[in-house]
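For this view, one protein chain was removed and the others were kept in their places.
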Amino acid sequence: MTVLGAGLILQLALAAAAVIIAFTAAPALRARATGIPVTLLALAGIVTGAAAMSGATGGIRLPLALPTDPLILAPDPLGGLFMVIVSAVGVLVTTFGIGSATGPASSRTAWAALPVFLVGMQLVPAATDSVSFLLAWEVMTLGSTVLLMADHASRASVASAGIWYSAMSQLSFFLVLAGFAVLAAATGGTSFATLATVEPGSGAANLAFLLFLLGFGGKAELVPFHVWVPRVLPEAPSHVSAAMSGAMVKIGVYGALLVCVRLLPEAPPWWGILIMILGGASALYGILQASVSSDLKVLLAYSTTENMGLVFLGLGASVLLRSSDAAAAADAALIAALLLAVSHAVFKTTLFLGAGAISHATDERNLDNLGGLGVRMPWTAFSFGVASLGAASIPITSGFVAEWMLLQSLIHGGRLNGEVVSVAASVAMPLAVAVIALTAGLALLTFVKAYGIAFLARPRSSAAALAREVPPLMRVSLVLGALAVLALGLVPGPVAAVVAATFGPQTALAAAPVGLNGVALPGIDAVLDPTMLLVLSALVALPILIVIAVSARRHPARHSALPWGGGGSRARPRMQYTATSYAEPLVRVFDDVLKPSRDVQVTHVGESRYLVERVTVQQKVSDVIETRLYRPLLNVVQRYGVLARHAANGSIHRYLTYSFVAFLILLIVVSL
Amino acid sequence: MIWAAIVIAIAQVAVFVVLAPLVVGVMRQVRARLEGRAGPGVWQPWRDVRKLLRKNPVRAQGSSGMLRAGPVAVLVSSLLLCVLLPLVGTIPFDLIPSDLFVIVSVMLIGVVALALVGLDSGTAFGGMGSSRHMTVAALVEPTLLLSVYALSIPAGSSTLSLIVQARLDTPEIIISPVSVLAIVALAIAIMAETGRLPVDNPGTHLELTMLHEAMLIEASGRDLAWLELGSWLKLAALLGLVANLVVPWGVVTDFGAFALLLGTVTIAAKVLVLAVLLTVGEVFLAKVRLFQVPELLAGSFALAFLAVTASYLVA
Partner (left out) sequence: MSFLGLATLIRRGGRIAEPAPVAPPLFPGAEVFGGSVQVRFINAGGCNDCPAEVSAAFGPVYDVERYGVRLTPSPRHADVLVITGAVTRNMAEPLRRTIEATPTPRFVIAVGDCALTGGIFADGYGLAGLVSDFVHVDLEVPGSPPAPDAIVRALRRMTGR
């Protein structure tokens, strides 16, 4: 029995035990009683994944008799890395969920679905053939759908979210299934090793690539399949949205990496360009929608679209550069994409858990009603703040190193030894840099808005004024997440080396540690040591702090009752800038893309048109892709559905006619 | 090599901490003389900072530690810019190269800290300034990155020190069309980022026209001193960068006592000349409407993008 085999069996056993405990434990103990085996399940996932990354081999065979290649779960180093990522997210999420899940989110079904969801996510990267991959995928989808629907009895929007989520996840499942089917038909087997023998450049390879890109892209929240994201993630319980956004979308990324690195490694340039276009569009659209959103969870949900867009942008750049033989830059772009995914898993989980903590303390999701939480919830403020810095790619966080690496690979990717790599690269690289720069700037605005409006200034509602810090267990997961964001940012060298090694010995040379755990990219002559930057800042800050210490004693501060707002006597906290007002310049600048709808209603006093009693202003920014693309399509489908109802109207005579005609056609076809 | 880098870094910080208020003083004095006034003298900003450090700050109840920590972060970010940019010399730190994304990110630390200080003020003024400032910063970042990218292509590296070095070695690239386009785009982006006309009027008293000043309204005493000094340092450092990209001679490339002295004197002279030119230009400009600023920035982005694609396709 190998280590990997034991680990996989342990995970399945713990999942089964957790499901049984969820159904049998007393309600008061259910959360903790189920939470413990689920946390152990996640920890087992981390250990198994780490073992796979360090080169251990082995696995288990699923005892299902199907007319395909044998169903073997045996994670390779890349699968091991993703197993570690989703398991780590699982640990944070479960620890938080034990404290935060109350009411319907703590029901038997909800707690039974959590281990199902987590074990599905942890086993997808372990699959070595398409059937076990799809089985684990569906287990993951089933678990997440049940978890999402936890609150459906009390809110109608949850039911609608459930429908959208099921439809979109089944759509991506069918696309992935179709992709595997095309490859299986072309190569005659279902295991990944067999599927990889498809002839590069053939019609089957191209078709399969397109299907895979759309299927995995949909799971990874890319445009135009992102429409489920702003509906679903806010409606799920907080720890579930954290798991979905932090871990589940990584499975989509894993699928895309599987396709690009293992199944179809020989890629023509247009594949890379297509991935880059999809990624770039998602990044821009996602962050634009996030920056104008006032609902904290919708903001975080759209921000995931942006980050996944950047991951796919890096992946596409890697595919494009490799097809033009710029191997060093291609490797760097691939490692950058993976680092982006890893850092996103950490900071997005922390952000969603922080939003969950805010929701737990104030029952509010709308940023316009929050404020002043920094002094009332210091631990949450710290964790959310550090994670926001990571999301905005500010130095010494993990997001900064990943984005730096991506930019380096793109800037150096256009030229190889002074020669232009290809015309496509010459246009794609500058465009990609421009897209990354714009999304980075907008991400900065988005997270300054999210943190500043929620945690700084004064409370804008009584709910925010009465907020208190969350219970200790929730604090632990929040702070762990924040520390992980900082840790990954301060030791990028070893992390990048480990990540590079998962792709194989050739890519392992692309990133190396240097200096104080800094990272060096030898192939493209780039070096960065964030710890040195921290040391430098400390040295620079020292004289300032000395001056402050001296000055604070000689010129002590005085506390005044009011902030300076013009001296008016009717100033109130409600007059502060809100999230909607913060984003208003952006809505104006980008109103062609966002197409906000504005409604102004003026109620006059009685008969006089000169006196105004009330003015109501409503501004709504809805998802343009949903209104312009999905609604018309759904309307068309609905109309055909109504027409089709005439064909199946319940009349037995009509059905007998159909059977008779079908039988006739069958006889004719058989006799030909 | 590391000692040379450390000495040059210390020299850069020391020179620019003295130079930055002087640059602002010179700008105000030139503007005063052009307007027919006598002006307070070029050392007035220094007197302002000295006085601010002698005042007792007033902080509203309910304000968080951001009002204390934010200004320090702004100043640290500007000082880091002075350390990392090739101002007096082009000898970089090996482990923290003055790579374009690192420089822009360090600058953005200050931008974010200032925006958060503005939001923490708890009034509509601070939030308004913060919102406008972040919108401009978001729209300026593509131009900044793309223009330095365009400048990096002839030099073969995105490290600013090496770009300046390459321009010293082959001066013809300074007047190449690609370089001119990129410098113009960079200059417009820097003027927007540092809050100069026509994007922002640093001398305005009308809160509804403020971008940068609105975020400072709540700060007093030493908090205000750090914020003012931080923004002056950022302006001076970025002017120094543009000066070194256009006229790189005098920068220290081989470390030596005389070279260091020459480098210090030349950068001070270049920055002051550029500041005077900037002020003379500003006298003829009026602040544009806030919602026309994105058009201006889009224009500078188009120039930078043109520069990058031209350098790929031409070279």
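First chain written, first letter: the chains are A and B, and each begins at residue 1.
Simple rule for what comes next: a contact is a pair of C-beta atoms (placed from the backbone, for glycine too) under 8 Å apart; a residue touches a chain by one contact, two chains touch by 3 or more.
Here the structure is a predicted model, which means the values were calculated and not measured.
Displayed chains that the missing chain touches over the full complex: A, B (touch as defined at the top).
One of B:Trp3, B:Phe258 or B:Phe284 touches the chain omitted from the figure, and that residue is B:Phe284. Mapped onto chain B, contacts with the missing chain fall at residues 32-41, 44, 47-48, 50-51, 54-58, 205-207, 213, 216-221, 224, 283-284.
Residues 558, 560-562, 564, 566-569 are the ones on chain A that touch the missing chain.
Following the convention adopted for this analysis, only the chains that are shown with their structure count from here on.
The touching residues of chain A, counted against chain B in their complex, run 291, 372, 374-375, 389, 392-395, 400, 403-404, 407-408, 411-412, 414-415, 418, 420, 426-427, 429-430, 433-434, 436-438, 440-442, 444-445, 448-449, 451-453, 455-458, 514-516, 518, 525-529, 532-533, 536-537, 540-541, 544-545, 547-548, 551, 555-566, 571, 573, 575-578, 581-586, 588-589. Residues 13, 53-64, 66, 72, 75-76, 79-80, 83, 93-97, 99-102, 105-106, 108-109, 111-112, 115-116, 119-128, 130-132, 134-135, 137-142, 144-146, 149, 152-153, 156-158, 207, 217-218, 221-222, 226, 290-291, 294, 301, 305, 308-309, 312-313 of chain B are the ones that touch chain A when the two sit in their complex.
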